Every structure is written in structure tokens, then in C-alpha cells.
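Structure record follows, encoded as C-alpha cells.
One chain of protein is taken out of this complex; the other chains stay put.
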Amino acid sequence: MSATDDPHLGTAEQEPLGPPPVAPLRENWHYFTGNRGAVIGLVVLGLMVVTAVLAPLIAPHDPSMQYRDALLVPPAWTPGGRAAFLLGTDALGRDILSRLIFGARYSLVIGLVVVTLALVTGIFVGLVAGYFGGWIDALIMRVMDIILAFPSLLLALVLVAIIGPGLFNAMLAIAVVLQPHFARLTRGAVMAEKSREYVTSARVAGAGTLRLMLVTILPNCLGPLIVQATLSFSSAILDAAALGFLGMGAQPPTPEWGTMLAEAREFITSAWWVVTMPGIAILVTVLAINLIGDGLRDTLDPKLKRS
Amino acid sequence: MTAVPVLETRGITRDYVSGGMFGGARTLRALKGIDLKVERGQTLAVVGESGCGKSTLARIITMIDAPSGGELLIDGERVDIARDGVSRDLRRKVQIVFQNPYGSLNPRQKIGDVLAEPLKLNTAMPAGERRDRAMAMLLKVGLKPEHFNRYPHMFSGGQRQRVAIARAIMVHPVLLVLDEPVSALDLSVQAQILNLLQDLQDEYHLTYVFISHDLSVVRHVADDVMVMNLGEAVEYRSRDAIFASPEHPYTRTLFAATPQISVESIRDRVARKAATRSQTGGSAGQIV
Partner (left out) sequence: MPLLEVRNLSVSFDVAAGQFFAVQGVDLSVDTGEVLAIVGESGSGKSVAMLAVMGLLPPIARVTADVLRFEGRDLLAMSARQRRDLSGSEMAMIFQEPVASLNPCFTVGFQIEETLREHTSLGASARRARAVELLTQVGIPEPEERLKSYPHQMSGGQCQRVMIAIATACNPKLLIADEPTTALDVTVQKQVLDLLLRLQAEHGMALVLITHDMGVVAETADRVIVQYNGRKMEDTDVVSLFESPKSPYTRALLAALPENAKGGRLPTVSAFAVGAEAQE
């Protein structure tokens, strides 16, 4: 006798439920857009991505083109400015606006590469530490603690000094420095989820260690990791800019914002626009990403669920 | 000819050691020697309050944790997971359904995949056949085909519990351990799930170890009843015998604490209250 034919069983739909279920993505979008700061951040970042992608079409000049007759020209709206160079030029006569536009590419790529590297290694390390516990966990976490004990920029600087200056090496160094944050988060989330009943159920169903770690537990730890990834994005940009400022990151003539700041050091009082413009660009980008990160955290935090 | 009991335990104990490095190690004996025997097709109910060790016992029977002492026999064979691990065949024989319908399903896994997973892990069935079997089981427990691709949070507690039960019987176990399967459910849903469990037991000749703290549910489902308190089995008899005349003082305390739902007892209570009120003079009472 099949259970569904039996009239006494009743269909499982008869139970009074809460509000009708909404697809998770749509629900998250609804909460995210409720946060005005996050939406503004998203718009700004979107503009930045578009700018970076369409850089060759948007930029008025070539970023490495030096106009010998237009050295240190102030911005167009100030006395002495020229309409051709909206934000002025630097000491070698290069248009600052064009350099900023192309620099957006570098910053976004830096953020992406660094975060991807840090995320992948951090997750792997954190998974192993959280799942196995015991001395493996202790060993791994002590190594992470050692990395975290150093001021992040200093450590990145030392690493770059060892492996040599350059943009790619700078990204590698920053990834190493940021990775413990991901490892810690993953470890904490794994330890919390490990004892949940659905993990035990999977084990009773016959799942082995690798499957439990990667397929069962990991997808449930992604929330805080996503938030950390967005915040690390802005950290990466800042650190790369700092390394560039110190001459250990992107080398001139690369139009990376930090490097631009480094070259303009001597002009802080005499030609303020050469320093201020890249600084503002970094500020706006980092602010936008942080707003997005905050918005994501509020959205993904189950304790803040409003319904 | 006596059949081999599906489940038998002899003197199962379980200790938890806490402390250690900097303080004295303390041993907590959660199970103090449990003997039980369950025949094929029967239901053993384990009753007790929190801390009595029933969940610990459930985990040992399901071979999630190893006992500290004693013997566990499944289908007549001795099982020692600390020494031998758990073989695939053994895994298929015993499955478990947990109490909390909101924790026992992976929030990131679709229902269809939840049901197909035990087949994927324990058999060499091709994907198409796994899917068909999963769908058939989904319908059998009273859900609809469109539920196959949904996520757990879109279902109610009762529906999730159905999925958990379906998952447990996908590999056709001989023994199903049910750790308070209906305690977190509403009354009407509870009735549906109990009916479902009964149908499945009849159809698949399942043996149940049913853990509960609710005596009315136990009375409805059990053949034998074991009452546990502080790690010991204080009473272990057939259901009719226990409910007719409970012997152990703890069992009697449990029975006395269980609310009575007969109209007569309600009438008595209301009458008593009215009498006390008229004695103390009026319904206003005193504000201290």
C-alpha cells in the first residue's frame, strides 16, 4: 500500500506556513538594495569597472604621452589651466585624468588577483585546520598568528624586498599577508558547522572526509568569506598603493595610483593636483567597496533577518 | 526457530573525559551499562529526560560514536567501530533520523540531491537511476515532484522531516534509529509523520528504535519500552506492561508529570479552583 494513496496521510501541503518562499537570490537583493550606502557603493564600483574596461575609448590622452610644453599644468577650472587637460598634468607632462582612468584597470586587477590568491589558500588552510582540529589545527593557527603579528605593510615590504620589486611580486606579498584572515574565518565557520546534524547525517549516509569538507561543509561557510573578500579587496588596493608609494610595487611609468602618488611626493606644496587626484581616486574606490562589504554583511547575516 | 535479533547490546558504557592538561581529568559516565534486544519489525521506545543518555545511546547504535565498553551486535554480528571502522554494508544497515528538522538537512543542497546522495555514496548506480529512485522515494513520503529541485528552507518542519526519513530509508536499512523525530513538530504534523513511519515500517519490515520524551507518543508507537535515567535503564518491559503498572519510582514520576487530557480531570481541576477562590473571597485576589 503506497503512502500517497492513503487518504489518512494527507498531503504535506496542508500545513500552515509562513510567508510564501522566495528564491534566495531575490530575497538577498531585496535586503541589499534597502541599504542606501551599499547601493551607492555598487553604482560607483560599477562605474569604475566600466571606466576600466572602456579606458582606451574614454581617456582623452595616452597615459604615457609626455607633452613637453605642458609640464605641471593645473586643473582646467583653476587659473592657468587648460581645457585639454581636465585634471592637469604631472611633472613629465602626462595627462592626469587619462592616467587615473588607466590606473583603474590596475587597481581592479590588483584587487581581484590578490583576493583570489588569498581566498583560495586561506580557505584550504582554514578547512584543514577546522576539520581536523587537534595538533594540525594548533600548528596551522600558530603560523597564521605569526603572520598576523607583523604589521601587514611591513611584512609585505619585507617579502617584496626579498623576492624583488614589481607589481606581480607586490600582489603575491599582499596575498600572503591577507590570507590569515580568510584562514581564520574559514576555520571558525568549519568548526561551527562541523557538529551540526546535517554533517552527521552526511557521514551516516557514507560520505568520506574530503567530500564532507568540500561539498557538505564549505558551501555553508561562504557568507562571512564573501564579506571578508570585499573588504580585503579594498585592503589590497591600499596596500598596493602603499607599496607603490614606497617604490616597491608597480614601477614607473605604470599609471598605478600608488606609483603616481610616489612620483608626486615632492610636489605636495607646489602642485597639489598631482598628489590629490590619485589620492581621491583611491579614497573613492576604497570607500565604495567598503560600503558594499558592509551592505553584504548585513544582508548575509542570518541574525539580522528581518522577516 | 528464533530469529537473530536485529539489534542487541550488552553492557554498553560510554565515558566522557573532560579537563586534562591543567586540571584533574574528570570522567563523566554517560551510559552505565545498557542491555537491550530488538527483533525484526519491532519498535523499541527509549524514554527519558534530557541528560539521561538516550541520544548518546542513539549515536552508539548508529555507529557514529564508539562505546567505551560493552558489545554492540547488528544482525547478530559483533561491531567494533573503534577497531574496524564502519564498512559500507554496515552503514547501509543502520540509519538515523534526527530531532531537529531545521538542522538535519544541508541548507545548500537541493532536496533531490539530498535523497540521491546515499545512493551515490554506497552503490554503483548510474546517475539516471539514482534520480529515478530519489523521485520515487520523494513521492512515497508524501511530497510532490516539483519539490525535487527546491532548497530545504522552502519547506516546513514536517516536510523536512519527511525528507530526512526518505533519505534514511534510501539504502533500505534494517534498523532505523529515530531520535525524537516528532518532538519539534506541530500536533497535526506529528500525526502525519507517525502514520508515515508506521506505513514504512509495514512496507519495508523496518525495525525502529524510537527515542522520545513524550509518553503519549510512546504509547502509540512502541512494542517495548525502555525508561532511562542518568545513564541507566531503570525499567525495560513491554509497552502494555509498563503502561498498565509502572514499577520503578522514576517511571511513576514521569507518568505523574505527564498532563492528563481527560474531560473528567479537567472538570475536577476547574471545580477545585472555583472552590479555592470562593474560600479566599472573590476573584480579585490580593496584590502583595
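A few comments on the model shown:
A and B are the chain letters, set down in written order, and residue numbers restart from 1 in every chain.
To be clear about the criterion, a contact is a pair of C-beta atoms (placed from the backbone, for glycine too) under 8 Å apart; a residue touches a chain by one contact, two chains touch by 3 or more.
All of these numbers come straight from a predicted model, not from anything done at the bench.
When the whole complex is considered, the residue among B:27, B:87, B:216 or B:245 that touches the unshown chain is B:216.
Screening B:66, B:194 or B:230 against the full complex identifies B:194 as the residue touching the chain left out. Where subunit B meets the missing chain, the touching residues are 49-50, 156-157, 186-192, 194-195, 198, 213-217, 219-220, 253-254, 256-261, 263, 265-267, 269-270, 273, 276-277, 283-288.
As a working rule, only the chains that are shown with their structure count from here on.
Centroid to centroid, with C-alpha atoms defining each point, subunit A and subunit B lie 46 Å apart. Chain contact summary for the complex, subunit B toward subunit A: residues 62, 64, 88, 91-92, 95-96, 98, 100, 103-109, 117-118, 121-122, 139-144, 150-151, 153-154, 156, 158-159, 162, 164, 167, 171, 186, 188-189, 192, 195-196, 199-200, 202-203. Across the interface of their complex, subunit B is touched by residues 1-4, 6, 8-15, 17, 21, 24, 196-198, 200-208, 211, 216, 219-220 of subunit A.
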